[in-house]
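The full complex has more chains than appear here; those shown keep their coordinates.
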């Protein structure tokens, strides 16, 4: 059976070139601890610095502004909790959006339980944060604004540059969760006016379990983990050498291939979106049509439940994901779709398909071929559907 | 699929038995799962105290569809009394079990059946 992976926003496979770069660090050739002074250690330190420079270069930062973490989640936690702790004397108000990833949302809620006030900005029906809303939400107490660059579910590209401009004018630290934008669209920390930026390796064909927080020089932030002096005392623990080296190599390759790959994937995405919309009735595209990352398509099929759809797709070898409550194990459907004002029952029938390096035009043709039958079959079983 | 769901669940999801509606059914039961927003509607045709025919329509996850299909199989040909004995747990067991986080889905099936029987009994009372 044909296998079509359309869940690249969940995770990506490690590229062979990335594995090659990691292998010496998974053998006894180069296993040193970069904090030690003898030869093994020095080799490790050098490799660590090179990886740092590669990641920095992908986002227009300086190497010493990159702090490796165990992933996007830890980077988000460090950004929010670390900034809150270091700046609470200045104020205890934080602004974020209602469509952030749980790594930001749940961290903001944790801070609320610890005496911080948090504004969760609404979004437009297309899933966009309005700059005016950010502006209105700012008070004298505001110490941090955190708005994601690209949303992981509906792929919307947020007005980060404009929000960053506002934050800078008001002297407020600005964080963006760029886990879904880095490597997929051009990201430059100076152009975007951000002070803090989270990225994750496994979304760009690097290994899982490693990510980083970019911290602009001079930004006041406390560590959230305590221990050794690694990562210039901002993130303790023996460095995940193979992971970091892999992340570095993945970042390097992503940077080289970005322009061409973005164009290619955008064409595939448009073919997918147009194909689904024209072949199937009662379907809507979620998220903005234009301000959208090249890799994301997210549909709601009326009268159909998301998990059933995913199961049916899986039986045809297609991997996708869904914002349905039945899939997530949580009680509510996607908070992102709900924040966009999409009714429960429509959100329930949503499917996200996210494209990546391995997808071809034939993959899209295949999806467009099997999707109508699958939807029709499920609708024929649905008590809500009667045509 | 067989690792989240048992083979039986997948079989009933892929080839659901008794999908559809019964016109002028003896009883119709509809339940919604307030937890996830799913809906199941079950139709029964009763003759001489025996459930001669049964059909369902379900909007829900794999487990919801499979339990719906399974309950229709279990109930066909049974008397009303026997049908009333069927529990949510029995349906889940007949499917070789459901993942823990999916147990609430199996609550749809037997509940819809019992509601359909209730509807049938109410209708018969009115008729007599």
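Observations on the model:
By written order: A and B. Residues from 1 in each chain.
We take it that a residue touches a chain if its C-beta (ideal position, glycine included) is under 8 Å from a C-beta of that chain, and two chains touch if they have at least 3 such contacts.
Because the structure is predicted, anything quoted here is derived from the model rather than measured.
Protein chain copy numbers over the entire complex amount to A x2, B x1, going by this structure file.
We take it that only the chains that are shown with their structure count from here on.
Between the Cα centres of chain A and chain B there is a gap of 40 Å. Note for the complex: chain B touches chain A at residues 1, 5, 10, 13-14, 16, 19, 30, 35-41, 57-65, 101, 105. On the chain A side of its complex with chain B, the touching residues are 303-305, 307-308, 311, 314-315, 324-327, 329, 331, 333, 344-345, 348, 380-384.
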